[in-house]
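Left out: one protein chain. Kept in place: all the others.
Take a look at chain A:
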């Protein structure tokens, strides 16, 4: 069935009238009963059980398909190629997501943090060798950005087009929609029953999702913190001089302490290079924003601690 997928796209386009006429013409005999039976089959397909032809292990509720569903749930991608129907499974999904999404966020958060530290380490060594820390930081930053772009967005579509038979653009579309956690589900890996998928393929894709999401969230975090740094570095100065501190030390952002001390220069107006190290990277926008926002309070808090 999945073989006909791409051909069907080309045939039907987006004219549902044509699709209706096509169906009416093809089926002989009493149309109402044919339609009702076909409707029943389509309804069953709609509810998530592919019954025609063969399915791959990804399309069935076996260990591989269920594992992939769990991954797509806790990363909030949510493809929808498989979705639970029994009440018990749906209830379990809710609690599983309530626990798994924060867990995933913390894991990815720290992964992004490790990546960022790696980049900073390179920048420091390069800066020491060149005696130009700002330039080294800029170079390693853009190098990290470009290599991440290559590794996570530009090269994987080649793998997908080889394994799945998609074009490069379709593979890129899939890669982007997956990593941004939108996850429409119109393209899903491993769903073509006419293809053989080696063992390492699915594992590699899971790793790619993990690292790619951490990298993408890191990039978004960096962009946001760059935008905020320009505005905040001056207001931070103002805050400290006004002595406007509330006893809100408990409102400091997560994992704040380690980097709070190092950007001591960050409290002073930075040059256009934006040399202040960005705040904690996060996996998703949720912790993302908290890290960014706590910079303000962290700055004021730091002055309160040291002053």
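Quick note on the criterion: contacts are C-beta pairs under 8 Å (C-beta built on N, C-alpha and C of every residue); 3 or more make two chains touch, one makes a residue touch a chain; residues count from 1.
Methods note: contacts and distances are computed from a predicted model.
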item	value
Hidden subunit of the complex - UniProt protein name among "DLRB2 protein", "Potassium channel subfamily K member", "MRAP2 protein" or "Nuclear pore complex protein Nup85"	"Potassium channel subfamily K member"
Residue in contact with the excluded chain [from A:103, A:134 or A:155]	A:103
